[in-house]
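Before we start, here is the structure in question, set down as structure tokens.
The complex appears here without one of its protein chains, the remainder shown in place.
Now for chain A:
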Amino acid sequence: MDGRVEASPVGPARVEDAPSEAPRDISGLVRELRGVVGDEWVYTAEHQLRTYESDGLLQYHATPACAVLPGTAEEVQAIVRSCAREQVAWVARGAGSGLSGGALPIENGVLIVLTRMKRILEIDLDNGRVCVEPGVTNANVSAAVGPGFFYPPDPSSQIVCSIGGNVAENSGGAHCFKYGFTTNYVTGLELVLADGTMMVIGGYELDPPGYDLLGAFVGSEGTLGVATKIWLRVVPSPETVKTLVAFFDSTHAAGEAVSRIVQGGVVPGAIEMMDARTIEASEQMAHAGYPVGRAAALLVELDGSVQECEARFDEVVGICEQCGSDDVRVARDEAERALFWKTRKAAFPAMGRISPNYFVQDGVIPRTKLPEVLERIEQLGEEYGLIVANVFHAGDGNLHPLVCYDGRVEGEAQKAEELSGLILDACLDAGGSITGEHGVGVDKKKHMPKMFAEEDLDAFQRLRCAFDPAGLANPGKVMPTPRLCGEVPGPYRVHPLEAAGLAERF
């Protein structure tokens, strides 16, 4: 996930893509929910619901029948149980900063807002764990265990985005090339399944017996249930951090530097690239003294032991220079480092200064395909007469092309959207993916069949049905077309061989 899209697109409201429930009277259910959480935590008035009609992706909006704000896991369970009984679909929502419409409400459904559940329940640094409620913000986890420890996944929206949302989306961030994603840090979950069952999988310890339900749940975009308690692994903060920004005359040269840095055996904490348009926009906002007009900026950060960083940093500077950079700036102190990062993280909001509206994409490509894919994107931009700014996590090949357009010009939003789709096609042609960290949600589900065959989607559905056979948890997301679960193939029978029962032998 990245920053909130602040330039509000005024393109066509495509609510037809938004999942909806057939309108029916659920006032009885709403009354019941008021009983569960208290009157003041159930919103039904239009002005109250407006806050929740979209997530970070503003072009989709839908109005739920009500928004419920539970304060405890038991309340969440009671809400879900009531919805199950009434067969009313629901969506769980954290901070609402997601960029794929994953937390888009269901028209006439129930929205469960978890922002009140923001307690840090336990910190156990000897065992490198914290246990938190889903509404805790990403940044607050690191704050709670710092400065000695930190929580590595760091989406750009980390100040607002919640851990529950991170779990749903398997959030990454700038440092995940070295440190991994949310899924690599979740060691336990307390879940409420769509039938109202509560269960705990994992916890402080690794490798609970049985299938890796944690691995299946993290990144499932709210479609398998809702997490009410989350155990996370935290790690010691690196001894030192060294950061540089190098400017290049072409994105090609910067891409070459990335390849050579990584192939040299260095695993940097982060490598981020911005193109000319992004540099220009970000500079207007962050005033870091970046040279507007240069074709590419590469931000490289090494962290770890002092010896290793010292040894590697000179190597990285050398590579940047060999690849044609005549302007390598090394952060002299924490303030300068913060400024480098502020400039990078300003990329999305800053774009609002050079374009009234934009769509942000989240494609992934094998890193070596960077030059040809960038060329293709450039070409597409020219064909469509639209500006495409590029900012990306270069280490792991995760591109965030920003397709700029003016929503006041008739037809331009559609054109921009079409172009966005073609960019994803280019990523897929290169052997990549339609989403690296924003998720499929409602926004990219139409692209799923390009990446996955019918058999693959069917296998996904098997997983979904095992958790939520009734299809009440965040329906209409991820999968390109609505599917029902159908009967489980044959009732579960005790196999004759089970008499001997040899489980737990692995």
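Throughout what follows, contacts are C-beta pairs under 8 Å (C-beta built on N, C-alpha and C of every residue); 3 or more make two chains touch, one makes a residue touch a chain; residues count from 1.
Just so it is clear, contacts and distances are computed from a predicted model.
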| item | value |
| --- | --- |
| Per UniProt, the name of the complex member that is left out, chosen from "PspC domain-containing protein", "ABC transmembrane type-1 domain-containing protein", "Sarcosine oxidase subunit delta" or "FAD-binding oxidoreductase" | "FAD-binding oxidoreductase" |
| Sole residue of A:Leu49, A:Val88 or A:Ile201 that reaches the chain not shown, by the stated touch rule | A:Ile201 |
| Of A:Ala62, A:Val141 or A:Ile434, the one touching the omitted chain in the full complex | A:Ile434 |
| Option from A:Gly71, A:Gly215, A:Gly324 or A:Pro356 whose C-beta touches the chain left out | A:Gly215 |
| Interface residues of chain A (partner: the chain not displayed) | 124-129, 148, 169-170, 172, 176-177, 180-181, 183-184, 193, 197, 199-201, 204-216, 218-220, 236-239, 259, 262-263, 265-267, 304-305, 307-308, 310-312, 364-368, 393, 396-398, 431-440, 444, 448, 451-453, 455-460, 462-467, 469, 478, 488-490, 492-495, 497-498, 500-506 |
